[in-house]
Structure formats: structure tokens, C-alpha cells
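Note that this complex is displayed minus one protein chain, with the remaining chains in position.
Coming up: chain A.
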Amino acid sequence: MSKKTFVIVGAGQAGGQAVQTLLSEGFDGRIVVVGDERHVPYERPALSKEVLLHGEPQSASALMLPAAFYEDKGVELRLSCRASAIDREHKRVVLGGGGIGYDKLLLATGSRPRALNIPGADLDGVRFLRTIDDSVALHRCMKEGARVVIVGGGFIGLEAAAAARSMGCEVTVLEMHPNLLQRIAAPHLGRLYEDLHRANGVEIRVSSVAIGMLGNSRVEHVICSDGTMIPADVVLVGVGVVPNVELARDAGLNVEDGIVVDEFGRTSDPDIFAAGDVACHTNEYVGRRVRLESWENARNQSIGAAKAMCGRGTPYCDVPWFWSDQFDVNMQMLGLPDRWDDAVVRGDRSEMKFTVFYLRQGQIVGASMVNRGGDVTPTRKMMRERRIVDPKLLTDQAHPLRRMAASA
């Protein structure tokens, strides 16, 4: 019997991780990776940070493994190549110049930046930030004194704002909601980031909607809903992402806000798996179905799916964890709380070194660590165990969090 073929569509972090896991699990069949970028798989967190700041993809471990690794292991990389359909009946992925038969298929197609549907959004100089090429190109535009307007005050927009400001650009951030980081963080954290960026010379305009862009072929101004015209040499649109679900949806797989998978990364077709930004799973800690756009989810969901493809699945479900680095502030977040009945602070807000715990019925349902990364591990342990905690102990710095987490 001939060896099996596993096809991975998507050569981002989740796709690259799946290759590594398949190899470490001893899969000895054929592995084909199809990716529409020209690069071998890489990680994206540095693209809005170090890579953007220095313009060097190699400067920050963005590349996961060199091309030679794939060659040595006999992994077939079909780069700059887009899969156009999945023929589930014949178990084939359809590509531009033919197709590849699969025994198991992993969809790691990721997500793409959400477009801004306003007049002038197609002008030159209006950019997105998703790929290495995007990041390097944006870096080249961010010359000292350049006027950079960023539409969207989420993680991508704010990290890019910090990088642009560090390069000496004049930076304006437009956020349509009253608070920065509206989608992911509590309002007080949004205000903290507003203060941080203002202190570093970034102009922050909240409750401000971009309604158009003006210019002769190149963007020159961004028009706000209140009529303000903001001069711009370059505009970065960072208003979220859209999961690349088209292949899965057209193939008739169960798709909601992402490809629906179980804890083993399985889609509604037992031979097709999905992982990373494109997949949504029921997260028992969050209490609902979530699609996580995070480094850790791309990694661990992919590991789980690759193992399941080899028939050795271990269920993946964890307390979500995110981080963001802006200027000299490192924030890490656990959970995706949408409701809490108490919020307590450990540490010192004025020194920008504190953790906020969000509690619901005595359990920690979320936490934000600002320059206090050491609190992540013990807090996550207590969240995984759904520990009922004493809020007074959480705020008492004389009481080590580790000891609290260790005691049953």
C-alpha cells in the first residue's frame, strides 16, 4: 500500500507548526504545504513590532525554520500558490495547475485584514499589515517625519503606532469606539493605553470614524466623521481580520465565524482538519465558541490537529492567552471575559506594573498583566482549575501568587 499524503493549505504559523508536529510524530508519508505567500512558514507577532521597527524579517525570529529544513525532510512546499477548491468526493485539493490528492487535509488558511469600505480606500499609500512583505514595505514608508495615520486602535494599530513613533513619524490613531482596544480589553485598560500613547507623542482620536480618503492617486488626507481632515503620507488600516473560510464553505463544511472544529481540530468532514486564525472551537473556559487570533492558538491548535491526523489526538482547549508590546509596556491577557462582578488590582497602577483580575462568582474569568508577566503562570493555573479565590489574597502582594496557585 502506498504511503499516505497529508496536505496542508496555508503556510503561516499554524501550517508550519503542523509540519513540525507531523514529523515529530513520525509521520512518514508525503507532506505537501500550499501557501499563497512566497515565504516559508513564519510567525507574525514580530511583524507589528521588531520587523516593522527594523525592516529586517530576520531581526526577530519571525522565520520559524529555514527553507532547507523542508527540503531535508522531503516536505513539498508549493509557495506563491493558491488552492482554489476542495473536491471532497475525490479527496483532492484543486490548485491553479492541477490538484493534489489527500488522505488527510489541514486547513490553516488564516485570516486577512478587513477592508475599509470608504471612498478613497484604494488610493496608493493606504496599507495593511499582515505579511512579512507588508511589514517591510510599511517600514520603508515610515521615514522620520512621515505623517502616519492609523485607522483602528486595536493591537495591530497600536503596536504599529508605537513602532512608527519610535522611528520619528508623526502618528495619529483613529478609533471609532470611545476606548482603545475596545474589542479585547476593559475600558480602563483602553484609557491606560491612550495615556501611554499620548505621553509618547501619538495623537489619539477616539470616537472618531474615518469616512473617506483624499488624494491624487496617492493618499493625502483622511477625512473624519466630524469633518476634520488629517494630512497623511501613509495610512495603515488595522480594523480587524476576516477568516479565510471560503475554501471550507464552498466545500460544504460547517462554517460559522470560522471553520467549526472540535477539540481535535476536526471539521465536519472527518478527513479535514482546521487550525489557527481560521478555526473556531468551543472553549470551555470562555464558555462559548471562539475564534482565537493568537500566536499560542495557532501553535497549540495546530499541534493538536496534526496529532489527530496521525490518529493520536490529544484534546486542545486552554485558557486563551494574548500579549502585546507597545513602547516599554508589555501586557498579557488571560481569558476573554465578557462579564465579571468584581475586578481587583494587584500591584501599582501608577508605576505601570500591575495585574487586574476579573472575577465572576469567586472565579477568575480573566486577567490583564501590565508589566507583570510573572503573574501569568500562577493565574492561568487557578483559571484552569476554576479555583474559587479570595480577592483579598489576590491583591495582597505579601502573599505570593505562586503559593496561592500551588495550594489546593
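Methods note: contacts are C-beta pairs under 8 Å (C-beta built on N, C-alpha and C of every residue); 3 or more make two chains touch, one makes a residue touch a chain; residues count from 1.
Assume contacts and distances are computed from a predicted model.
UniProt lists the omitted chain of the complex under the protein name "Nitrite reductase (NADH) small subunit" (options: "Nitrite reductase (NADH) small subunit", "ABC transporter ATP-binding protein", "Cytochrome c" or "Dipeptide transport system permease"). Of the candidate positions A:V376, A:V389 or A:M404, contact with the unshown chain belongs to A:V376.
From the options A:S166, A:N330 or A:Q363, the residue with contact to the unseen chain in the full assembly is A:N330.
Even with one chain removed from view, chain A keeps its contact list with that chain: residues 20, 46, 49-50, 60-61, 299, 321, 323, 325, 330, 332, 372-374, 376-377, 402.
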